[in-house]
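Not every chain of the complex is shown here; the ones you see sit where they belong.
Chain nomenclature is as follows: A and B, assigned in order of appearance, with residue numbering initiated at 1 for each chain independently.
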Amino acid sequence: MSETISARVAELGHALPDPSTPAANYVPWVRSGNLVFISGQVPLKDGQCAYVGRVGEELDVETGRKAAQLCALNVLAHLAAAVEDDLSRVVRCVRLGGFVNAAPGFGQQPVVVNGASDLMVEVFGDKGKHSRAAVGVSSLPRNAAVEVDAVFEVL
Amino acid sequence: MSETISARVAELGHALPDPSTPAANYVPWVRSGNLVFISGQVPLKDGQCAYVGRVGEELDVETGRKAAQLCALNVLAHLAAAVEDDLSRVVRCVRLGGFVNAAPGFGQQPVVVNGASDLMVEVFGDKGKHSRAAVGVSSLPRNAAVEVDAVFEVL
């Protein structure tokens, strides 16, 4: 593995987005003890929400999966800030929460959220294997297709 | 109390399901420090989702309560794996998250999620008393009626 999170992500053909700055009285991440809690991320790219609408209606499942991956890249951008981009300080991904903008009856949240889960394992190997909850929600900020929050254990 | 979680559950007239294996890059539970984070569980029985549909529409509240109980049994199956089925290693149930597949205007999420909460107290006594959040969601994996995730403190 590479020594930095951003280089590891680049090796996989992705780029870390610029970490977003919340326009409100909260912060992208908080460290408490060895846990880093990362705020819910929508699929921002260059400051725009790149995937808008309901998965299973306006967007197909594969597109939802890509949205979840982009959420996860935003999660990693904030994690990198929390550990000074030092890959060796990431003990493991503890938990992902995946919220999918989805209509009643939609049941493929797991496939969608795999876009985030797979990226964690690609980046961190076994340390990327996490617990998770995946649910369908009625709406999301900016009408985003997916939102992902996370907890990591770090050094 | 019995010495194992599975025996304690059996005394109450229930059986721990076989722990499900996620078909993706996540795991049923992760331990970080003294906390065990358990992935969101749908009401699986013998590998099938036993309660499908919206509570308050296709399913009544009492059926939803049973679904939440079955979710909680799946939570306990994974907890048992995390502590080698040793009841004495469970310090307490810290938090349950209850997601109820429910239509707009439905307001009885607490009654539904009590199916999970009551089981925790039956199994663990005062150590089973937890914080929780109960919300209604637009849809769930496999169109399950309920999903429950959990955090436990363990030795």
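In this text, a residue touches a chain if its C-beta (ideal position, glycine included) is under 8 Å from a C-beta of that chain, and two chains touch if they have at least 3 such contacts.
Keep in mind that this is a model prediction, so the values were computed, not measured.
Asker: Going from the 2 copies shown, figure out how many the entire complex holds in this file.
Answerer: Shown in place are 2; the entire complex has 3 copies.
The definition used in the following text is that only the chains that are shown with their structure count from here on.
Asker: Hey, what angle do you get rotating chain A onto chain B on C-alpha, to the nearest 5 degrees?
Answerer: Rotating chain A by 120 degrees superposes it on chain B.
Asker: Can you check the complex and tell me which residues of chain B touch chain A?
Answerer: 23-30, 32-33, 37-40, 54, 97, 99, 103-104, 137-144, 147, 149
Asker: Give the list of chain A residues in touch with chain B in this complex.
Answerer: Where chain A meets chain B, its residues are 33-35, 91-92, 94-96, 100, 102-110, 114, 117-118, 120-121, 128-138, 151, 153.
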